[in-house]
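The complex is shown incomplete by one protein chain, all other protein chains being positioned as in the whole.
This part shows subunit A:
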């Protein structure tokens, strides 16, 4: 199940685990990323907390935790090569896996059509 936040994160949810990244739209708006800071595995966040930081040549931006949960895995490939987020934001450029505290909360997020409308 693919969901989106108004803050331009995407979540690919299977059961109670979500793979989280930033959308192609967000990656394009940010420009070439040169640094990514990911959360630690085991860290817990509430929806809206700063979970990661991305930096372009010009500026730093926060990536928010899209739902309540615990980080179970991070994508170290993007800390080694932040450009992966620009080249494949919805695939190899994922950020972290989040074990959801309450998977039902995902129903409050946007679906793909809703997100497309948001950025149109």
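We take it that a contact is a pair of C-beta atoms (placed from the backbone, for glycine too) under 8 Å apart; a residue touches a chain by one contact, two chains touch by 3 or more; residues count from 1.
Keep in mind that, in the parts below, contacts and distances are computed from a predicted model.
A.B. asks: Pick from "aminomethyltransferase", "Urea amidolyase", "Fumarylacetoacetate hydrolase" or "Hydrogenase expression/formation protein HypE" the UniProt protein name of the chain that isn't shown here.
C.D. replies: UniProt lists the chain that is not shown as "aminomethyltransferase".
A.B. asks: Per the definition of touch given earlier, which of A:7, A:37, A:88 or A:105 contacts the omitted chain?
C.D. replies: Of these options, the touching residue for the absent chain is A:37.
A.B. asks: In the full complex, which residues of subunit A touch the absent chain?
C.D. replies: Within subunit A, the residues touching the omitted chain are 31-32, 34-35, 37, 53, 55-60.
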